[in-house]
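Structure, as C-alpha coordinates:
Left out: one protein chain. Kept in place: all the others.
Our next item is chain A:
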Amino acid sequence: MTRQDPIKHFFIWPALLIVLAISIFPLIYSLTTSFMSLRLVPPVPPRFVGFGNYTELLQNPRFWHVTWTTTIIAVTSVTLQYVIGFSVALALNRRVPGEGLFRVSFLLPMLVAPVAVALIARQLLNPTMGPLNEVMTFFGFPNLPFLTQTSWAIGAIIAVEVWQWTPFVILMLLAGLQTLPDDVYEAAALENASPWQQFRGITFPMMLPISAAVVFIRLIESYKIIDTVFVMTGGGPGISTETLTLFAYQEGFKKFNLGYTSALSFLFLLVITVIGLVYLAVLKPYLEKHR
(Lines give C-alpha, C1' and ligand atoms only; values in the text may rest on other atoms or scores of the structure.)
Protein backbone atom coordinates (compact mmCIF):
# COMPACT_ATOMS: atom_id res chain seq x y z
CA MET A 1 0.00 0.00 0.00
CA THR A 2 2.38 2.66 1.26
CA ARG A 3 5.53 3.52 -0.63
CA GLN A 4 8.97 4.98 -0.08
CA ASP A 5 9.72 8.45 -1.33
CA PRO A 6 12.12 10.97 0.18
CA ILE A 7 9.51 13.70 -0.24
CA LYS A 8 7.61 12.20 2.68
CA HIS A 9 9.89 14.11 5.04
CA PHE A 10 8.80 17.38 3.47
CA PHE A 11 5.20 16.43 4.18
CA ILE A 12 5.50 15.31 7.76
CA TRP A 13 8.15 17.56 9.27
CA PRO A 14 6.14 20.78 9.62
CA ALA A 15 3.55 19.01 11.77
CA LEU A 16 6.19 17.04 13.66
CA LEU A 17 8.27 20.12 14.44
CA ILE A 18 5.33 22.13 15.70
CA VAL A 19 4.09 19.34 17.93
CA LEU A 20 7.59 18.63 19.25
CA ALA A 21 8.32 22.29 19.95
CA ILE A 22 4.95 23.33 21.34
CA SER A 23 3.53 20.17 22.95
CA ILE A 24 6.37 17.81 23.81
CA PHE A 25 9.01 20.31 24.77
CA PRO A 26 6.90 22.14 27.33
CA LEU A 27 6.18 18.72 28.82
CA ILE A 28 9.87 18.05 29.29
CA TYR A 29 10.38 21.52 30.65
CA SER A 30 7.59 21.26 33.16
CA LEU A 31 8.66 17.75 34.17
CA THR A 32 12.08 19.15 35.15
CA THR A 33 10.40 22.07 36.90
CA SER A 34 8.21 19.71 38.89
CA PHE A 35 11.29 18.38 40.70
CA MET A 36 12.35 21.84 41.75
CA SER A 37 11.22 24.39 44.23
CA LEU A 38 10.61 27.43 42.07
CA ARG A 39 8.58 30.49 42.92
CA LEU A 40 8.18 33.81 41.18
CA VAL A 41 6.36 35.64 43.96
CA PRO A 42 8.30 35.98 46.25
CA PRO A 43 11.28 35.13 44.01
CA VAL A 44 13.21 32.14 45.32
CA PRO A 45 16.27 30.71 43.54
CA PRO A 46 15.44 27.31 42.06
CA ARG A 47 16.42 24.40 44.23
CA PHE A 48 16.26 20.68 43.47
CA VAL A 49 13.77 19.01 45.78
CA GLY A 50 13.28 15.61 44.11
CA PHE A 51 9.82 14.31 44.77
CA GLY A 52 9.19 16.99 47.40
CA ASN A 53 6.46 18.73 45.42
CA TYR A 54 4.74 15.45 44.74
CA THR A 55 4.71 14.28 48.35
CA GLU A 56 3.55 17.68 49.48
CA LEU A 57 0.69 17.51 46.98
CA LEU A 58 -0.30 13.98 47.92
CA GLN A 59 -0.50 15.05 51.55
CA ASN A 60 -2.57 18.09 50.71
CA PRO A 61 -6.24 17.30 51.42
CA ARG A 62 -7.22 19.96 48.89
CA PHE A 63 -5.70 17.88 46.08
CA TRP A 64 -7.79 14.84 47.01
CA HIS A 65 -10.87 16.97 47.42
CA VAL A 66 -10.39 18.54 44.01
CA THR A 67 -9.74 15.15 42.37
CA TRP A 68 -12.89 13.78 43.96
CA THR A 69 -15.01 16.76 42.81
CA THR A 70 -13.67 16.44 39.28
CA THR A 71 -14.40 12.72 39.28
CA ILE A 72 -17.99 13.24 40.44
CA ILE A 73 -18.60 15.87 37.78
CA ALA A 74 -16.97 13.83 35.02
CA VAL A 75 -18.54 10.46 35.81
CA THR A 76 -22.06 11.74 36.49
CA SER A 77 -22.19 14.03 33.50
CA VAL A 78 -20.77 11.45 31.10
CA THR A 79 -23.24 8.82 32.33
CA LEU A 80 -26.14 11.20 31.77
CA GLN A 81 -24.77 12.27 28.41
CA TYR A 82 -24.48 8.67 27.29
CA VAL A 83 -27.96 7.61 28.42
CA ILE A 84 -29.70 10.68 27.01
CA GLY A 85 -27.54 10.77 23.91
CA PHE A 86 -28.18 7.10 23.10
CA SER A 87 -31.95 7.51 23.54
CA VAL A 88 -32.08 10.57 21.31
CA ALA A 89 -29.84 8.94 18.71
CA LEU A 90 -32.12 5.88 18.67
CA ALA A 91 -35.18 8.07 18.19
CA LEU A 92 -33.53 10.03 15.39
CA ASN A 93 -32.34 6.84 13.73
CA ARG A 94 -35.89 5.50 13.81
CA ARG A 95 -37.05 8.62 11.96
CA VAL A 96 -39.11 10.24 14.65
CA PRO A 97 -41.44 12.88 13.11
CA GLY A 98 -39.59 16.17 12.62
CA GLU A 99 -36.23 14.41 12.57
CA GLY A 100 -34.65 16.96 10.23
CA LEU A 101 -35.36 19.88 12.55
CA PHE A 102 -34.17 17.92 15.60
CA ARG A 103 -30.92 16.99 13.93
CA VAL A 104 -29.95 20.56 13.26
CA SER A 105 -30.98 22.03 16.59
CA PHE A 106 -29.64 19.18 18.72
CA LEU A 107 -26.13 19.91 17.54
CA LEU A 108 -26.17 23.59 18.46
CA PRO A 109 -24.92 23.45 22.07
CA MET A 110 -21.69 21.73 21.07
CA LEU A 111 -20.57 24.78 19.11
CA VAL A 112 -21.40 27.37 21.74
CA ALA A 113 -18.45 28.72 23.71
CA PRO A 114 -18.48 27.10 27.19
CA VAL A 115 -17.93 30.48 28.87
CA ALA A 116 -21.03 31.86 27.13
CA VAL A 117 -23.04 28.82 28.21
CA ALA A 118 -21.88 29.30 31.77
CA LEU A 119 -22.91 32.96 31.72
CA ILE A 120 -26.37 32.08 30.43
CA ALA A 121 -26.64 29.36 33.08
CA ARG A 122 -25.83 31.92 35.76
CA GLN A 123 -28.74 34.03 34.57
CA LEU A 124 -31.15 31.12 34.45
CA LEU A 125 -30.16 30.00 37.93
CA ASN A 126 -30.10 33.46 39.49
CA PRO A 127 -32.12 33.32 42.73
CA THR A 128 -34.07 36.55 42.21
CA MET A 129 -34.02 37.35 38.50
CA GLY A 130 -33.78 33.86 37.01
CA PRO A 131 -36.72 32.00 35.52
CA LEU A 132 -35.93 28.64 37.12
CA ASN A 133 -36.49 29.79 40.65
CA GLU A 134 -39.66 31.58 39.64
CA VAL A 135 -41.02 28.35 38.21
CA MET A 136 -40.01 26.58 41.43
CA THR A 137 -41.86 29.17 43.48
CA PHE A 138 -44.89 28.85 41.22
CA PHE A 139 -45.10 25.14 41.93
CA GLY A 140 -44.68 25.74 45.63
CA PHE A 141 -41.05 24.68 46.06
CA PRO A 142 -38.64 26.80 48.07
CA ASN A 143 -36.23 29.08 46.27
CA LEU A 144 -32.98 27.22 45.86
CA PRO A 145 -29.47 28.67 46.14
CA PHE A 146 -28.29 26.95 42.95
CA LEU A 147 -24.78 28.31 42.75
CA THR A 148 -23.97 29.03 46.37
CA GLN A 149 -24.63 25.66 47.98
CA THR A 150 -22.20 22.84 47.26
CA SER A 151 -24.49 20.04 46.12
CA TRP A 152 -26.69 22.31 44.01
CA ALA A 153 -23.68 24.02 42.50
CA ILE A 154 -22.18 20.69 41.44
CA GLY A 155 -25.57 19.69 40.08
CA ALA A 156 -25.74 22.92 38.09
CA ILE A 157 -22.28 22.33 36.61
CA ILE A 158 -23.26 18.78 35.67
CA ALA A 159 -26.46 20.06 34.04
CA VAL A 160 -24.46 22.54 31.96
CA GLU A 161 -22.00 19.80 30.93
CA VAL A 162 -24.90 17.55 29.91
CA TRP A 163 -26.51 20.39 27.97
CA GLN A 164 -23.33 21.15 26.11
CA TRP A 165 -21.88 17.72 25.34
CA THR A 166 -24.82 15.37 24.85
CA PRO A 167 -24.90 16.60 21.22
CA PHE A 168 -21.46 15.09 20.69
CA VAL A 169 -22.71 11.71 21.94
CA ILE A 170 -25.79 12.01 19.72
CA LEU A 171 -23.66 12.85 16.68
CA MET A 172 -21.26 9.94 17.13
CA LEU A 173 -23.86 7.32 18.11
CA LEU A 174 -26.21 8.35 15.30
CA ALA A 175 -23.43 7.92 12.78
CA GLY A 176 -22.76 4.49 14.28
CA LEU A 177 -26.42 3.46 14.27
CA GLN A 178 -26.72 4.30 10.60
CA THR A 179 -24.06 1.77 9.69
CA LEU A 180 -25.92 -1.15 11.33
CA PRO A 181 -27.28 -3.61 8.76
CA ASP A 182 -31.06 -3.84 8.28
CA ASP A 183 -31.28 -7.59 7.72
CA VAL A 184 -30.49 -8.46 11.36
CA TYR A 185 -33.51 -6.46 12.46
CA GLU A 186 -35.68 -8.07 9.79
CA ALA A 187 -34.68 -11.50 11.08
CA ALA A 188 -35.39 -10.40 14.65
CA ALA A 189 -38.81 -9.09 13.64
CA LEU A 190 -39.60 -12.47 12.07
CA GLU A 191 -38.71 -14.14 15.37
CA ASN A 192 -41.13 -11.76 17.11
CA ALA A 193 -38.39 -10.23 19.24
CA SER A 194 -39.70 -7.38 21.34
CA PRO A 195 -38.13 -3.92 20.86
CA TRP A 196 -36.35 -4.30 24.20
CA GLN A 197 -34.96 -7.71 23.18
CA GLN A 198 -33.82 -6.23 19.89
CA PHE A 199 -32.06 -3.45 21.71
CA ARG A 200 -30.39 -5.75 24.24
CA GLY A 201 -29.54 -8.48 21.78
CA ILE A 202 -28.59 -6.54 18.67
CA THR A 203 -28.29 -2.78 18.91
CA PHE A 204 -26.42 -2.44 22.17
CA PRO A 205 -23.79 -5.15 21.51
CA MET A 206 -23.19 -3.91 17.98
CA MET A 207 -22.80 -0.36 19.23
CA LEU A 208 -20.43 -1.35 22.01
CA PRO A 209 -17.15 -0.46 20.27
CA ILE A 210 -18.29 3.00 19.25
CA SER A 211 -19.95 3.54 22.63
CA ALA A 212 -16.69 2.69 24.33
CA ALA A 213 -14.84 5.20 22.18
CA VAL A 214 -17.41 7.97 22.74
CA VAL A 215 -17.50 7.50 26.50
CA PHE A 216 -13.72 7.38 26.59
CA ILE A 217 -13.36 10.67 24.71
CA ARG A 218 -16.00 12.38 26.82
CA LEU A 219 -14.58 11.10 30.09
CA ILE A 220 -11.09 12.33 29.30
CA GLU A 221 -12.42 15.68 28.10
CA SER A 222 -14.65 16.10 31.15
CA TYR A 223 -11.71 15.74 33.48
CA LYS A 224 -10.19 18.82 31.87
CA ILE A 225 -13.19 21.02 32.69
CA ILE A 226 -12.30 24.57 33.69
CA ASP A 227 -14.14 27.29 31.75
CA THR A 228 -17.66 26.39 32.87
CA VAL A 229 -16.63 26.18 36.52
CA PHE A 230 -14.46 29.28 36.25
CA VAL A 231 -17.43 31.39 35.21
CA MET A 232 -20.28 29.70 37.06
CA THR A 233 -18.91 29.33 40.55
CA GLY A 234 -15.23 30.26 40.38
CA GLY A 235 -14.65 27.06 42.36
CA GLY A 236 -16.87 28.26 45.17
CA PRO A 237 -18.49 28.19 47.60
CA GLY A 238 -15.05 27.92 49.20
CA ILE A 239 -13.25 25.29 47.16
CA SER A 240 -16.19 22.93 47.01
CA THR A 241 -16.61 22.96 43.22
CA GLU A 242 -12.97 23.45 42.30
CA THR A 243 -11.72 21.11 39.56
CA LEU A 244 -8.21 19.90 38.86
CA THR A 245 -7.47 22.36 36.07
CA LEU A 246 -8.88 25.27 38.07
CA PHE A 247 -6.77 24.27 41.07
CA ALA A 248 -3.66 24.22 38.88
CA TYR A 249 -4.59 27.62 37.48
CA GLN A 250 -5.01 29.10 40.95
CA GLU A 251 -1.69 27.72 42.13
CA GLY A 252 0.21 28.68 39.01
CA PHE A 253 -1.28 31.98 38.06
CA LYS A 254 -2.35 33.44 41.35
CA LYS A 255 0.47 32.17 43.57
CA PHE A 256 3.14 31.67 40.89
CA ASN A 257 4.29 28.52 42.62
CA LEU A 258 5.85 27.03 39.50
CA GLY A 259 7.39 23.80 40.75
CA TYR A 260 4.29 22.87 42.68
CA THR A 261 1.99 23.60 39.73
CA SER A 262 4.13 21.55 37.36
CA ALA A 263 4.01 18.63 39.79
CA LEU A 264 0.25 19.08 40.02
CA SER A 265 -0.20 19.02 36.28
CA PHE A 266 1.87 15.86 36.02
CA LEU A 267 -0.15 14.17 38.73
CA PHE A 268 -3.20 15.21 36.75
CA LEU A 269 -1.71 13.61 33.64
CA LEU A 270 -1.07 10.49 35.70
CA VAL A 271 -4.65 10.46 37.01
CA ILE A 272 -6.02 10.70 33.46
CA THR A 273 -3.70 7.99 32.18
CA VAL A 274 -4.66 5.65 35.03
CA ILE A 275 -8.35 6.29 34.42
CA GLY A 276 -7.90 5.66 30.71
CA LEU A 277 -6.03 2.40 31.31
CA VAL A 278 -8.48 1.13 33.93
CA TYR A 279 -11.37 1.98 31.64
CA LEU A 280 -9.84 0.09 28.73
CA ALA A 281 -8.92 -2.87 30.92
CA VAL A 282 -12.44 -3.15 32.32
CA LEU A 283 -13.99 -2.91 28.88
CA LYS A 284 -11.63 -5.15 26.97
CA PRO A 285 -13.29 -8.54 27.68
CA TYR A 286 -16.68 -7.16 26.60
CA LEU A 287 -15.29 -5.66 23.43
CA GLU A 288 -13.60 -8.91 22.50
CA LYS A 289 -16.65 -10.99 23.29
CA HIS A 290 -18.75 -9.03 20.83
CA ARG A 291 -16.18 -8.79 18.10
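We take it that contacts are C-beta pairs under 8 Å (C-beta built on N, C-alpha and C of every residue); 3 or more make two chains touch, one makes a residue touch a chain; residues count from 1.
One rule holds for everything that comes next: contacts and distances are computed from a predicted model.
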Just to verify: the chain that's not displayed, which of "histidine kinase", "Carbohydrate ABC transporter permease", "Nucleotide-binding universal stress protein, UspA family" or "Acetolactate synthase" does UniProt list as its protein name? "Carbohydrate ABC transporter permease"
Have a look at A:Lys8, A:Arg62, A:Lys255 or A:Lys284 and name the one touching the chain we're not showing. A:Lys8
Considering the entire assembly, which residues of chain A contact the chain that has been omitted? 1-5, 7-8, 10-12, 14-16, 18-23, 25-33, 48, 84, 87-88, 90-98, 102-124, 126, 128-131, 134, 163, 167, 171-172, 175-176, 178-179, 182, 185-186, 189, 195, 210, 213, 220, 223-224, 226-227, 230-231, 244-245, 248-249, 252-253, 258, 261-262, 265-266, 268-269, 272, 276
